[in-house]
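And now, chain A:
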Amino acid sequence: MQNFKIIGKDDLLSVATQMKYDHYRLAQISCTKKDKLDLVYSFVKDYDLENIRIELEFDEEIESISGIYSYAFLYENEIKELFGVKIMRISLDFNGTFYKIKKTESKNGEVAQNG
Partner candidate 1 sequence: MSFFQMAKTVLSSMFKKPATLNYPVKPREYDPIVRGHIEIEIEKCIFCGMCQRKCPTGAIKVERAEKRWAIEPFDCIQCNNCAESCPKDCLHMHNTATPANENRDLIRDARISVDAEDNKDS
Partner candidate 2 sequence: MNTVLFVIIKILIIVIAAPIVGGLLSGVDRKLSAKMQRRKGPPILQPFYDVIKLFQKETTTVNNFTRFYVAISLFFTIFTVVLFCLGMDLLLCVFSFTLACMFFVIAGYSSYSPFSFIGTERELIQIMCYEPMILIAAFGYYEAAGTFSIGGVFGLSSPVILKLPLIFIGLTYILTIKLRKSPFDLSMSHHGHQEIVKGITTELTGSSLAMVEITHWYETIFSLGFVYIFFAYNTTASKIIAAVICLVVYFLEILIDNTFARVKWQSALKYSWIITLITGALNLLYFNFFH
Partner candidate 3 sequence: MSIMIPLIVFSLVIALVVRFMKTQKAFAFTVRLGAAGVIVLSIVYAVCNFNNVVTFDLSNYEWIKYPVLALELLITGYIVFRGISSKKFLVAIFATLQFGLIAWFELTQENNITVKNDIYIDKISLLMILIIGVVGGLICLYSVEYMKAYHHHHPEFEDRRGFFFSVLFLFTAAMFGLVMFNNMTLMLFCWEITSLSSFLLIGYTKTDEAVNNAFTALVVNVFGGLCFTIGIVILGMHSHVLDFNSLMNLSNNNTVVMLAVLLIAVGGLTKSAQMPFSKWLLGAMVAPTPSSAILHSSTMVKAGVYLIIRLAPLLGSNAPGYTVAFVGGITFMYGAFMAISQRDAKKILAFSTISNLGLIVTCASLNTPEALWAAIMLIVFHAISKALLFLTVGSTEHQIGSRDVESMDGLVNVSKAVSMCLIIGIAGMFIAPFGMLISKWAAIKALIDSGNIIILLIVAFGSTVTMFFWTKWLGKIIANAHNKKKIDNTLRFDEKASLFSLSAMVVIVCAGHPLISKYIITPYIQNNMGINFSSPIDPVATTIIIAMMCVLFILPLIFVPLYHAHKEKPSSIYMSGENTGDDESFHGSLGQVQSVELQNWYMQGIFKEVKWCSWASAIVLVVGLLSIVGGFFL
């Protein structure tokens, strides 16, 4: 079984910086929505996989790591749109027009659960 390192949301930027410094590549960011938002950041170096898990309340805000990993903006826009994760300061923010899914659904929070 793989390891998932749990960190607080305030440590994200420093951990990401460290990862970048260690020459890790961001493999993906994913979100699972149960009673909390469960964010998993995966980093890959050659054949080595590191997973970092952050648990968030629904209304909690989190910093974008697009300043560190420029290409994170795609993942962040995706989870922002599909799960309603409040990500701050994304380098290129589509503001909910990333997938342009049907807007009427988002009122009752339906959309926010998929992905």
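Keep in mind how these were chosen: all candidates are chains of the complex that A comes from, given by their letters.
Note that in this section a contact is a pair of C-beta atoms (placed from the backbone, for glycine too) under 8 Å apart; a residue touches a chain by one contact, two chains touch by 3 or more; residues count from 1.
For clarity, every value in this text was computed on a predicted model and none was experimentally measured.
J.: Which numbered chain among 1, 2 or 3 touches chain A in this complex, counting any copy?
T.: That would be candidate 3, which touches chain A.
J.: Please name which positions on chain A make contact with candidate 3 in the complex.
T.: 94-97, 100
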